[in-house]
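Other chains dropped; remaining ones untouched in position.
Should a chain be cited, it is by its letter among A, B and C, assigned in written order, with residues numbered from 1 in that chain.
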Amino acid sequence: MADQQSKPLVAIVMGSDSDFAVMQKAADILIEFQIPYEMRILSAHRVPNKLKEFVEKSESEGVKVFIAGAGLAAHLPGVIASMTYLPVIGIPLLSGTLNGIDSLLSIVQMPGGIPVATVGIDNSKNAALLAVQILSTSNNELADKLKLYRKKMADAVLKKDADLNKNVM
Amino acid sequence: MADQQSKPLVAIVMGSDSDFAVMQKAADILIEFQIPYEMRILSAHRVPNKLKEFVEKSESEGVKVFIAGAGLAAHLPGVIASMTYLPVIGIPLLSGTLNGIDSLLSIVQMPGGIPVATVGIDNSKNAALLAVQILSTSNNELADKLKLYRKKMADAVLKKDADLNKNVM
Amino acid sequence: MADQQSKPLVAIVMGSDSDFAVMQKAADILIEFQIPYEMRILSAHRVPNKLKEFVEKSESEGVKVFIAGAGLAAHLPGVIASMTYLPVIGIPLLSGTLNGIDSLLSIVQMPGGIPVATVGIDNSKNAALLAVQILSTSNNELADKLKLYRKKMADAVLKKDADLNKNVM
């Protein structure tokens, strides 16, 4: 991303450009928290070697968390997890006819030893927030930003609650 | 397998030795059809590099079909399929609490371009028969053996039907 | 198909003309690989005798692989499999209200002895590629074409990845 000058701390990977719109919502959160990231299209099945190169390079150049989204038999997050000791966050993407239950199970049911931190179907926003939470465990400034983010969410709910009861509907 | 002297035509791969009992039933069929095979324990997540070496070596040394069984988020068949142009047969294994529906979906719902020929849950016998069918497309002797095998199956059913109606139950 | 002059190596069968659009994608792949095929509408339930005639004729005239697509209680692939020793590839089609899980289970959960090589729901492209893989086990030219096809898929992913990172989005 041209607007991310520092070295990326988070790598966002998807297997196909058709996943871009959903994955961009993860990037939006990282931008909001001013966390440098890199976003790549690297399929676990179509370019496994390039994926491996990228994961190893990322690990050695300072990436701290991977976010990977995939649909159907969603192997991408698990395959990345097999290539790095770093935490990998998996986003089951809605693709095909089964409402995303296929990608959810293909991501969350990893065998013992190789975890993938799974979030809800198409919930790329939560994937990015989880990445921020992970980074915040060693970054007080991010921790403060997260607390502020939570406060804003709470205020937004309270405002809607106030609006609901201000008017006769 | 010490009793398989010729070069293997089929490679049977599982991710864990806990899958051995089910996978051996595939081997039994290949033995019955006198098809040389190799059986390996090579996890897609724990030893991805060794798996890749093995798949490439197998492809170059004359293996014609891969059979891979896996449970849970069953990536093994799909990962092998991403490493070879040869047909890969996937067996969803019963593992964990979800009755094998997780492994079935993780294997069968492969993205466009990288198929896995999926059989029923724990149905390693059918996986091996499918491998024999594939080999039989260019091997008339195997085709004859398959026809004989079908005839024996039919005879077994007819015998049971005859037995049922011979006796008062 | 008028443009397929040689004897068909692959038979594509569907039970209803409403399945044509999805099944044609399998034919498109076969055309791309220059594999002669025949496409037929022959329901397992409505014209079982014609189906049997066709399967037996195909087997005797050199067809090597069957591809069958069906929705709902999708019996067509399994019924064909019961009529031939050749490999049968089953495509669960989306039909009715259950997202294709009914056709997936009706195809993949075949009893021991009669396998159907099942691909993902509506994934007729993968069905055809699997047929090509099967034929390639005894056809080096096809094997080379498959390797090239894989390379093109990889190049397409890498191009999209490069495009993504060329521009600010």
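Remarks
Please note the rule applied: a contact is a pair of C-beta atoms (placed from the backbone, for glycine too) under 8 Å apart; a residue touches a chain by one contact, two chains touch by 3 or more.
These numbers come from a predicted model, not from an experiment.
The complex in this file is a homo-oligomer whose displayed part has 3 chains and whose full count of copies is 8.
Assume only the chains that are shown with their structure count from here on.
It takes 90 degrees of rotation, in steps of 5, to superpose the Cα atoms of chain A onto those of chain C. With each centre defined as the average position of its C-alpha atoms, the distance from chain B to chain C rounds to 20 Å. Between the Cα centres of chain A and chain B there is a gap of 35 Å.
Shown for chain C are the residues that touch two or more other chains, namely 120-121, 150, 153.
On the side of chain B, the complex with chain C involves touching residues 64-65, 85-87, 89, 104, 108-110, 112-121, 123, 125-127, 129-130, 133-138, 143, 146-147, 150, 153. Interface of chain C with chain A (complex): residues 94, 99-101, 120-122, 150, 153-154, 156-158, 160-161, 163-165, 167-169. Contact residues of chain A toward chain B in the complex are 15-16, 43-46, 48, 71-73, 75, 78-79, 81-83, 96, 98, 101-102, 105-111, 113-114.
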